[in-house]
Structures are given as structure tokens and as C-alpha cells.
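In this view, the complex is presented without one of its protein chains, the others remaining in place.
Presenting chain A:
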Amino acid sequence: MKISFSEQDERFRQEVADWLAGNLCGEFEPLRFRGGPGDEHMYPQQRKAWERKLAEGRWTCVGWAPEHGGRGLSISQQVIFHEEYARAGGPGRMGHIGEGLAGPTIAAFGNDEQRRRLLPGIVSGTQFWCQGYSEPSAGSDLANVKTRASLEHGRWVINGQKVWTSLAHESDWCFVIARTEPGSVGHRGLSFLLVPMAQAGISVRPIEQMTGTSEFNEVFFDNASTDAANLIGQPGDGWKIAMALLGFERGVSTLGQQMQFANELNEVIAIAKANGAARDPLLRQRLAEAWCGLRIMRYNSLRMLSGAQDGALRKEATIYKLFWSSWHANLGKLAMDVLGTDAELLEAAPYQLTRLQSLYLFSRADTLYGGSNEIQRNIIAERALGMPKEPRLRP
């Protein structure tokens, strides 16, 4: 167990920093520190161009295996990449759903043809992905998916509705959990389909959030279709694949998220120093606690990553989401308390929030999406501590 970086790692750090200094400028300068959580709707076209720039430097998919087009970086070097990316103010990644979720799933469960056809578009920063999981009646109870698909003349025809789909309006592809076995219930009879977004059978409607902005969407499938070759695994494998994908969600990309959190905490500390809030002993204590939480988050994730060469998560990993989401919501409240009465003042009418107001409001989604805190506690108790499952009415 060791936390110091080798000389080779430090040289790599310099290489990343130099590349970012030489490229995150000019036309990309306005993107610095933008496009993070709560700000994901900003500059989509420029951020897609930035993805292609990253790809030119081979800085997309840095943790992927070389045979899939990645750099195959060690955990240490991935940590370094994410640290330097955030330090430089690298914008929120438009490609993160492809790189962090769709790609690893295709690599793990897809066939050779699918890997050859679909992974290069993710690596080159030209194909963008969104996630079609939740539905109006399948939130915490994800297995209650109603969207159905049937195979007709070599194509899967899809009908139904997804909801809370981030970046759907900016995506080329959606991975969809659909019921392919008529009459099936629960986690049986589901399949994992890759669906092109540009077609008449798909319509996307933005959801206006409490922030006044719209990162999330509703996606309607009305006789939408996809080629039979876009089924991952076998019909009926959908639940197994969907659950494995949640494991990828707790992967290395969380390190980049933490660096954004660090930028936010630094901003709150700077304001506290400037406006005198840092003189208040209770706020000082809360700022210290926030700092502790972020440091703990870093080592939570390093423990999680260091133990999982095969992608399988150890029991300890189950706490990760519950911890960061609660921490982030607390930071939002702390930011408002540090600002005091100024916390009320908008950046501009009609409803343009400051970055910290956006953090305060948007972090209320963190404890809900990707499994609410209550679902996370069930997962910890049942999978990590071995306590009995909740009794269910449906088999």
C-alpha cells in the first residue's frame, strides 16, 4: 500500500498538463470549468468539437484496453489524467456515457462485430450515447420496465417511453432495456438493445427541472426500430447486463467527478475568505468537514479501483454512491450558508443561476438518480451485509 507516485507517473502528469495547456485554449477557452453537473446543457456543439480534439491527442477512453482503442493506462495514471484534466478546467465530458457505460458494456458483453463497429466512434469522439433505463413506472423498481420490443423482419421494433434520459437530444445512440418476452414480469424477459436516435419513431421532450434548465428528457418510442445486430448478448440477458453496467458506473470516471467537486469546494472556501464567513467557527468546522469528506471520497474510490482488476466490485464499493451524493448535497447547502443573503441573487433574469446556486439545486438530483439513497441503503444491507431482502409482492 503506497500513495506516492513514481517518477514515470510524474513525467506522465507533465505530459497531460502540457497537452491541456496547449489545446484547451483559443476556441475552447470559453469551455473551461463549464458543462459539469447542473451545467451539462451548455455549449453542446463546442464540447463535441472538444471531444474530437481530445481524441486527436488520444485522450479519450484512456483506461480502455489497447485492443479496444484505449491507452490501457494503469490506475495511477488514470488518477493523474483526471486530476490534471480538472486542474486545467477541462469541460464536462459529452462522451462520458459512451466512454464510461456503453463502451465497457459493449466490450464486455458484445460480439466482435459489435465491438469493431461501435467502439471506434466512442474513441474518436464522434458518436454520443444516452441511457434508456428509467420509465414512468420503473424508477427504483427498475425491473418493472414496460417498454417492449419485438423482432420483425430482422429488426427490433420498439414501443414505449423512457424518462430522465440525460443528453438524449445530443445523442446518436441510446441503450435501451426493453421487454422482449411478451407477458414476462420482473427481471426476466428483458433485453439490452442499442438504438439509433435519428429516426422518425423517436421523439425527445426536455424536462424542465427545478433549476429552470433541462439536462434530462423524456424519450418516446413509437414503432422505432433497430437492426437485429444491435442486440447485446442474447434476448433475456438485459437485466444481467444492466446490473453489470451499474458496476462500470462506479468506475474510474468518478475520479473526474471528484475533481469537479474539489473545484467547487475551493470556490466556496475562497468566498468564505472574501466575505468574512471564514470567521464564523461553525462554518469553519463545516468547511473542514467538507474537506475531510472529499479526501475520504478519493480514498474510497482508490480502494474500490485497486481491488477490482476484473471489473467486479467488492462489497465496500456499495457505499460509494450514498457517500458522494450526500456529501455533494451538503456542499450545496454549505455554499448557500457561506454566501448568506447574497445566495438569493441570480446571475441574471429571467432565471440564470450562479454556479453555486446551480450546485445547490442540482445536487438534490444526486441523491435520487442512479439509485436513490434509500435504494443504496437496501443494496448495502442486502448485498454487503447479507441481511434479508425486502419481501416483494411480484415474483
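Throughout what follows, a contact is a pair of C-beta atoms (placed from the backbone, for glycine too) under 8 Å apart; a residue touches a chain by one contact, two chains touch by 3 or more; residues count from 1.
In the analysis below, contacts and distances are computed from a predicted model.
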| item | value |
| --- | --- |
| Absent chain [UniProt protein name; select from "NADH-quinone oxidoreductase subunit F", "ABC transporter permease", "Putative short/branched chain specific acyl-CoA dehydrogenase" or "ATP synthase gamma chain"] | "Putative short/branched chain specific acyl-CoA dehydrogenase" |
| Chain not shown: contacting residue from A:Leu151, A:Val185, A:Met243 or A:Ile296 | A:Ile296 |
| Contact set of chain A toward the excluded chain (per top definition) | 1-6, 9, 75-76, 79, 269, 272-273, 278-279, 281, 284-285, 287-289, 291-292, 295-296, 298-300, 302-303, 305-307, 316, 318-319, 322-323, 374, 376-378, 380-382, 384-391 |
